[in-house]
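Data block below; observations after.
Only one protein chain is missing; all other protein chains are in place.
Every chain is named by a letter (A, B, C and D) in the order it is written, and numbering of its residues begins at 1.
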Amino acid sequence: MSDTLLSAQDVSKDFAFGRSLLDVVKGAPIKAVHALNGVSLDVKRGETLGIVGESGCGKSTLARCLVRLHDCDGGRVVYDGTDIATLSGADRRAFNTKVQMIFQDPYSSLNPRMTVRQILSEALRVHNMRPKVEIDARIAELLDLVRLPQDAADRLPHAFSGGQRQRIGIARALAVEPEVLVADELVSALDVSVQAQVVNLLLELQDRLSLTVVFVAHDLRLVRHISHRVAVMYLGKVVEVAPTETLFKAPKHPYTQALLAAAPEVDPTRRTRRVAAKGELPSPINLPSGCLFHTRCPHAFDRCVSDVPQLTPRRPGHVAACHLPDPELP
Amino acid sequence: MTVMSVSRLRRLPRAFVFGAAILIASVIVATFPSAFAPYDPLAMDYVNLLAPPSAAHPFGTDNFGRDVLSRVIHAYTIDMQIALFATLFPFIFGTIVGAIVGYVGGVTESIFGRVVDAVITFPFLVLVIAIVSVLGPGLINMYIAIGVVGWVFYARIIAAEVKVQKRLDYADAGRAMGYTHARIVFRHLLPNAITPAVVYWMTDMALAILLGSSLGYLGLGAQPPAAEWGVQIADGKNFMATAWWISVFPGFAIVLTGLGFSLLGDGLAEILRGRK
Amino acid sequence: MTEPILSVRNLTATFGQGASALRAVNEVSFDVMPGEVLGLVGESGSGKSVTLRSLLRLLPVGGHVGGSVSWHGKDIVRMTDAELRAVRGGQISMIFQEPMTALNPVLPVRVQIEENLRAHTQLDRKGRNARAKELMDLVGIPDSARRLDEFPHQFSGGMRQRVMIAIALASDPKLLLADEPTTALDVTIQDQILNLILDLRDELAMSVVLVTHDLGVVAATCDRMAVMYAGRIVEEGDVTQVFAQPRHAYTRGLLGSIPQAGTERSMLLSIDGTPPGLAAIPQGCAFNPRCDFATDICRRTRPHLTGDGHRAACHNSDAVIAAGSPVKKALSHV
Amino acid sequence: QERGGVMTYGRYADSMFLDPVLNDANVDIWILSNMYDTLLLPTDDGQSVQAGLATDWNVSDDGLTVTLTMRDGIMFSDGTPITTEDVIWSLDRARNPDNGIWNFLLAAVSEVTAPDDKTIEIKLAQPDPAILPALSVFNAAIMPKAAFEAMPGETDLEKATAFAEKPVGSGPFVFDSWERGSTLKLVKNEHYWADGADGQKLPYLDGVTFEVIPDDATRILRVQSGELDGAELIPFARVKELQDDPNINMELFPSTRVADIIINVRPELDGEPNPLSDVKVRQAMNYAANKDAIIQVVTFGVGTPTSSFMSSTTPLHTGDGPVFPYDLEKAKQLMSESGYPDGFTASILTLAGNQDELGIATALQQMWSQIGITLEIQQVDNATRTEQYRNGTFDMRAGAWTNDIADPNQITSYFAYSPTIDALHSGWKSEEVDKLFEESQSELDTDKRAEQYARIQEVFNQEGPTVLLYETPYPVALQDNVKGFNQIPLGNNIFRETYLEKE
Partner (left out) sequence: MSMTAFLGRRLLQLVPTLIFILIVVFVLVRLLPGDPASAVLGDRALDADVERINRELGLDRSLPVQFVAFVKQVFTGNLGNSISMKIPVTQLIADRLPITMLLTFMAAVIAVVMAVPLAFVAALRRDRLEDSAIRGAFQVGLSMPVFYVGLILLTVFGAKLRWFPVGGYGDGFLDHLYHLFLPAVTLALSLSAILMRNLRSAIIGVVDAEYVTFARAKGLRANLILFRHILRNALISTLALFGLSIGTLLGGAVITETVFAVPGAGRLMVDSIYGRDYPVVQGLTIALAVLVSVTFLLTDILQAWLDPRVTK
């Protein structure tokens, strides 16, 4: 299980601000949020790839680029050997069925005016997944798959709790029988107890349907729990990728280290009062030069300000983008 | 009515129930005016001019000797029509345009913004008067004139709401599912974006009746001999001191109907807000 | 043993009137000791925020507070408006989860700090200005003089939270009520803010009631914790004790739901079902339908909070203790 | 009579252009004579002329020369004397066919000269029996040539525009100030020539202030609240009420105003045969129209049925009693004899917002439905109506007429004489009427002219393109203390002998 199914190759994405006529007249420079700045990442068939990072670092944007909700401004996203930007018409729809996305917000990701049955049958119908007569049966099957009672079909989303809604979202994605699921903060809006239910469901489905999963989250514990490999993002860049155990035990990038240190441990006996990372995320509009993390990095030296570090191999399957070969854990 | 629906009715906001009751009654009267009106609204009685309210003519008679009550009742037909038709086209057209503008955004939105500016910059009543003058007076032309201007307001509301809805995940979910833009706009976004427009619609219907009566006052609205409240009030203007009943009763009808619409609108807003 | 500075007894909060009234908080009792950090945890809707707000009678229109909250010998629930105003923001301050919505978007930060100073201190204009700047420095906002005249939307999330803390600290409160102050923040920022609160607690010798749903935050910051479920406290005790030996099945479930290092890609110990709505709280122990330990008695009678120091409201405490702490297990695994 | 005081008078609309020659409408015409004097003045009954700036006048026997003697010592309000040069210039300007729309009144004039500085001689190309009244019409007003020509501008229109901003004339009052749309103030002309019956100098008033109050009800309220001394065009509906008001003197001044329905009688309209071209149909419509009821409903009894197409106050009017007394049976009879026994549908244009016209149309709608005619009322604004009228594309329209000259020739040329405007743009034509009218235009024998007019009226009344309805007076509400105000049948508001009685 090492062949690449989906890959991002040097993907970049900017969100330009609206420019008024006046700006044009004044010749003001185009301002943009640099959400992704050259992200390269491979997703291997059957694996779960976790993507972590702080808010605004471009996790969602990357996820959206992977399913082509955004078209990337630079680089490309390749699925099964083809650049997805070239797909159109039937091919594009076929791609949509193969790579599906599930969303963060259980409240806004379902159309509040459609019953579960309408939501699911729309997906089945538009993509001709099943002949008309089999649609009801398939809906029953899907509900079963995500552990929802059968009588759920004819209810509107507001009749469900957050966890149940996320299951409906999963069912909708599964309706088109995808190979890849991109889950953006799938459980972060849920209560811990319900979070666990959904995580369990995802693990189980992945086994049963041999899905490839891209799991985007900011919760390190969760990512660690379900990912085979983890990519850490900072300011629109991947700064470190490694198999889960390696990453959590021996992080090579100072940012990863700070992130791990900042996450509170679930053990009251191991408290620290040391602040893990100083400062805040710089503005994605005016990015720092060189290493994006140098403004907050305890190890920063002059090269970090001038040179952009590349992802370099550290161990088998472990890459990190830091000028230091092995920054010490602080 | 089943027990359940009664109990559900009780849970509806009071404003909604009152408003709906007034309007349902109005619609019934508007549909079968002859069943309620004691006289032919057009029948003139030259010996009974300007008769004050009496048992025979509870609302009195006007300067043609016509029964005011019967005219108020028959006016329901026209005024409810005005409420509906003067607003229906703007509602539908504005909704469609607004949905597209809100969804597409960008240049379309800027252009639309200028159109909105132009329309709201132009005094509404003056524009309507000008358009009716071009087309000629009469209800249909009045509808057209109001429609030409009115759709913009709906489109603005819908565009703003669609823009909000567009940013919600379910819209993206639709795109991720590979649905067409048309399907996402009209099947998914619009049903969720339409509520403020519907609430505005209710207010607008009341305003349409009022506008209709203003135009009636200027002779540009409903054409005689048809009874219409605004025209009746205008007719009665010269008799405010001597025969107040000619204008006061149609005035009541306007206020009552307007109240119905805005109660319904308020109630609707409350229900829809509550659901969120 | 020192006296508690705040002592809450049978606190109830109801919304609405008559038959359709809902009890969001039900006979909640707890104490806050001087200088301690008390964590209030529970799932969404369990009544944490309402409890916290009831302490200062800050419920929205239609809410009603019962029971007693004694503060320096006076009962806040029965205070006059004038007395209450002196307590609010003066002796007890409060901060909220979403600083963007809790700060008035149309007023510059200076005004929002100043109005608090004006309400609770005798400082003159100049004094207030100086104090405002001092507060901004205290919570670690660089370039404070300039930033005082900015509006909330010009601050980042973390900075906003610092601003709110600065406002709350304006009049040297003795108790800080914090309603999920870090939930909206990133881990690195959360780490900064929590440390800031702890530092300030030490410096200013105040107590803190910290509402959160993140057991990690509790583990990292609190001295004692109370677990809420369906409007009631179901377990209360020293943080280390509770983590090491939960006595309520719900607490145990919560702890088990958190992924632990070393158990990668295994099934989590989840709690089935969802928390009940206020209108349909189950008979007996509110948790019984979701509980693995539930017995008949759980379905019939409501358990009382019992124990000394470490209290729990569970009929089957023993069974739960016997099952052990999921966290312990995880920890020993490493 | 008591002197002094300013009278405020409420009008329904403001004047537009205070030039006697280039103005277009009644809002100007009706007040111009207060500022501009004419050589002759209409008498109070509007039937003939009296001395104005000229004291004597004489028409030669061949009818080709009018000789007038100028009054002594007359001057314009700015104190400059009125010379024969001013008179010649004014009349030449008034009769110039390029100037305004009233020049036809003086169309017969071929030359104006002044043999000496007291005498004006007007030469006519052909005899004109209406030449004396024509000299009393507003457009023949005498204006100061020098002051006019000193105005900036190249063309006559430009000069007139500048002049009319602060006009100078020789009427009893002088222009003082004007806030358009609101108030027009006139003050007493100190140089006015006339004395009143009591021997005192006219006018008695220090000034007249016209206030524009378009809304009828508001205008009346202002009179009732005492803020106005008088107000014109009181709706008939309110006449009774004001007559009963002890503080208000509700005057009904005799007028030349007639109300009728104008019918398009062209044989085809829009490519369809036109039922209204059938004279029987028109007569049926006339009979079926219950004038008494209409007078009751629309004028609340104030009007009287017309006995001819011209008002009874017009010189040479004939007839008494309604031309077509209400007779439904006869109407039905006539309908069945016509080409349209089953009736038809026709439309009528009324002026939007005009309650009188609307009332007439509404009543007719009901009355004519009884002889099978379905009447569609179309309320349109004035310009739209005028266009349809002028193009002859209307079915029917409500109409009203007021004479501008104390002679029947104006109304007859518009109503009956087809070359002018196709007989009210109706397409009606009677060779006989046309011939009679042309003859009457230069007929100096009064009796003969009367006969000609009698015949014209007979033909027109019976077959003409109108439904004759009623004539109405001018309803003016005055405060009780207002005396000596007159609105003559031609509509002119005469303030020169008005005074405000003090208690």
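Following the convention adopted for this analysis, contacts are C-beta pairs under 8 Å (C-beta built on N, C-alpha and C of every residue); 3 or more make two chains touch, one makes a residue touch a chain.
A quick note: this is a predicted structure, and the numbers were derived from the prediction, not measured.
From the options B:L23, B:L49, B:A75 or B:I131, the residue with contact to the unseen chain in the full assembly is B:I131.
Among C:G90, C:G262 or C:P282, the one in contact with the hidden chain is C:G90. Within chain B, the residues in touch with the undisplayed chain are 113-115, 117-118, 120-127, 129-131, 133-134, 136, 206, 210, 213-214, 217-218, 230, 233-234, 237, 240-241, 247, 251, 254-255, 257-259, 262, 266, 269. Against the chain not shown here, chain D presents residues 14, 16-17, 22, 24-25, 98, 100-101, 104, 157, 160-161, 164-165, 179-182, 211-215, 217-219, 221-222, 224-225, 227, 381-390, 399, 414, 420-421. Hidden from this view is one chain, which touches chain C at 53, 56, 58, 60-61, 84-90, 93-94, 96, 98, 101-108, 111, 115-116, 119-120, 151, 153, 164, 167.
Everything that follows uses one rule, which is that only the chains that are shown with their structure count from here on.
As a whole-number value, the distance joining the C-alpha centres of chain A and chain D reads 88 Å. One simple way to say how far apart two chains are is to compare their mean CA positions; for chain A and chain B this gives 49 Å.
Those residues of chain A whose C-beta lies close enough to touch chain B in the complex are 64, 67, 69, 92-93, 95-97, 100-101, 103-105, 108-114, 122-123, 126-127, 158, 169, 172, 176. For chain D in complex with chain B, the touching residues are 216-217, 235, 237-238, 240-241, 293, 296-297, 300, 350-355, 358-359, 361-363, 365-366, 376-381, 384. Those residues of chain B that touch chain A in the shared complex are 168-170, 172-179, 183, 187-188, 191-192, 275.
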